[in-house]
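With one protein chain removed, the remaining protein chains of the complex are shown where they sit.
Note that the chains take the letters A, B and C in the order they are written out, and that residue 1 is the start of every chain.
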Amino acid sequence: MSTTESHPELDRLDEAIGAIWNQILTHPLAKELTQSGLGADRRLYALYIFQVYHYASHTARNQALVGVNLANVDTQYQKYCFEHALEETGHELMALHDLRALGLSLEEPRRDVPRPLPATELLIAYLYFVSTQGRPVSRLGYSYWAERSYDFIRPVITSLQSKMSLASGSMSFFFAHSKVDEKHADDVRAILLRVCKSPEDWAAVRRTAEVTLQLTAQILEQVYGEYKKLRDGHDTEYALLQKLAPPTEP
Amino acid sequence: MSTTESHPELDRLDEAIGAIWNQILTHPLAKELTQSGLGADRRLYALYIFQVYHYASHTARNQALVGVNLANVDTQYQKYCFEHALEETGHELMALHDLRALGLSLEEPRRDVPRPLPATELLIAYLYFVSTQGRPVSRLGYSYWAERSYDFIRPVITSLQSKMSLASGSMSFFFAHSKVDEKHADDVRAILLRVCKSPEDWAAVRRTAEVTLQLTAQILEQVYGEYKKLRDGHDTEYALLQKLAPPTEP
Amino acid sequence: MSTTESHPELDRLDEAIGAIWNQILTHPLAKELTQSGLGADRRLYALYIFQVYHYASHTARNQALVGVNLANVDTQYQKYCFEHALEETGHELMALHDLRALGLSLEEPRRDVPRPLPATELLIAYLYFVSTQGRPVSRLGYSYWAERSYDFIRPVITSLQSKMSLASGSMSFFFAHSKVDEKHADDVRAILLRVCKSPEDWAAVRRTAEVTLQLTAQILEQVYGEYKKLRDGHDTEYALLQKLAPPTEP
Partner (left out) sequence: MSTTESHPELDRLDEAIGAIWNQILTHPLAKELTQSGLGADRRLYALYIFQVYHYASHTARNQALVGVNLANVDTQYQKYCFEHALEETGHELMALHDLRALGLSLEEPRRDVPRPLPATELLIAYLYFVSTQGRPVSRLGYSYWAERSYDFIRPVITSLQSKMSLASGSMSFFFAHSKVDEKHADDVRAILLRVCKSPEDWAAVRRTAEVTLQLTAQILEQVYGEYKKLRDGHDTEYALLQKLAPPTEP
């Protein structure tokens, strides 16, 4: 089946995802990020990259589990799962590299990286659940929006990069990803159209898409909440980020 | 590290594996297979291919689980696991094809394929155990001998092929494998030398190699035992193979 | 260690939990439930019991997994896990009984029970994650508040029972639970004090308590959201509840 052909269930999926993106991009935080000085504070960005580090440590693993799942009996789809797991492997190291590029030492990540924020942990937990207990097709709902997300967030990233004066090489997670994701987005579309066989399958995909994108929105809010603790000098497990605080103006 | 360089632990592994191969190849069954009319009986061969079908249905899955394992923190090795899982995916379909090429219908494999023999089930069970609970390096002990096994069994296969008058295309599992396995054997050697860091790691690899090769020998014996039940008209779950019985001589 | 003795970490845990209960109980929905006609609408109650049915189908399972976890090497705690799993087994049948007592047929639960709401699925997913990948102690954070929750919700339940004119026997899940939970609450306290050995252990317990109680609050909100869809005649997977709609007044 052609990967560019339209399909009413794909339209419905796009619509559901678009509605949540719209919420995210019109959130006051999004505006503040790009329009105020907030975006220049590397602590906020680093907080987010720590979350990326955490979930990226599990992405390849839960992706592979969909292929391991005995309920997945479609050889093509199994191959898709292992191939994409292969391509996602080690992306947490890009996040780590980007954090170190900011000046954080993190010599021993297992010891030095603070725990994920609650929403990040929920995203990780949910993807394991969906990969092992859901319909094999379910996890594609996550891949579907994730592989297309750079279209939505590229303007924000570009704006932040300039505000923080960071080289592209110090934002490797974003820039490496945005290149490969065009091909991936087509792959996901093709496999979705192949594997989804019933309205229940599509409903499962939509559910995963909505839950995981909403969790991503929650991660952003919790990152901001943690940032405010840092900024206001409150207790936080991310105190190691204070060394990235901007110089206080006179 | 070069993949052709010698290493005392590899020598020890080779020796342990060689000793078991020697037992297998000097077993009366091996001689009988190649020297008597036994090898011409397609029921014996089909019994074995059914076992291949069963364990091959799990090979990619348990291989991937080594990459999923949180104790596996070596990105290179994780990639190896997913890449090899990808390459092993669907090989049970070759076994199924070969069984159908013999004239078995097997329309609905989940319904029509008899249960694995006990030793086959033990091999499957052990590989899952090793992949999830052993040291991440352990499963390489299986890959190490499995990827090299065609050197040992090619003469037997060739002899059987001629005795059974089967086209190579009807023995796709063996012939497709023997081609790719040369590259794989080098990959396993390289990753073993990279990932094994302690005598305990090498001992774990040796353990897996020995246990799984000995289980393979047990599979062969159980295949022969089941064959004798078929030949002698006893009850067996593999009665569907009687249609492959050679014509009785006058 | 005595189970009534005070402990600063327990105080901190109580405080964290109390803060979230306070949010829940002062939420406009809580007020509306007990003070308006809303509480009399059995559709709202049934929607919630369906969520109970779903998560209770997994409670014993994920509780047992903490005992299965190889990182759990404390025999006392393992016994606690299996004993509590035993006591939680089959509680989903109480929820099913209560739903049937409302007049829903649900002959074949796997076919007739609608999917859990997203927050319910997240709660289930998170408890599996915590039970298999977290510190073995983590899941106690859930048990700790859950076993005490009847103190907080009893007034609401009592009010709803009277508004809906339901016999106690038709609300078996709540009434059976509130009896056993006093003993359980003491058990959790004792095992917490035994198993928590470091600030990281207590932080893990607090994290689980907070995340799972907040998810419970989200379940309540999503139940209310789904109820409004029902009431306003919108599309919902819970349309089977329309037969419980109160008679429209003239």
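Methods note: contacts are C-beta pairs under 8 Å (C-beta built on N, C-alpha and C of every residue); 3 or more make two chains touch, one makes a residue touch a chain.
This is a predicted model, so every value here is computed, not measured.
For the chain excluded from display, the touched partners among the shown chains of the whole complex are B, C.
Note on the undisplayed chain: of the listed residues C:13, C:46 or C:65, the one touching it is C:65. Screening B:40, B:93, B:106 or B:122 for touch with the missing chain picks out B:122. One of B:60, B:86, B:99 or B:130 touches the chain omitted from the figure, and that residue is B:130.
With the whole complex as reference, residues 60-62, 64-65, 67-68, 70, 75, 78-79, 82-83, 85-86, 89-90, 93 of chain C touch the missing chain. Taking the whole complex into account, chain B touches the unshown chain at residues 115, 118, 121-122, 124-126, 128-130, 133, 203, 207, 210-211, 214.
The rule we apply is simple: only the chains that are shown with their structure count from here on.
Arrangement of the chains shown, judged by which pairs touch: a linear chain-to-chain path with two open ends.
Chain C has its Cα centroid 29 Å from the Cα centroid of chain A. Distance from the chain A centre to the chain B centre is 40 Å, each centre being the mean of its Cα atoms.
Across the assembly, chain C contributes residues 133 that each touch 2 or more other chains.
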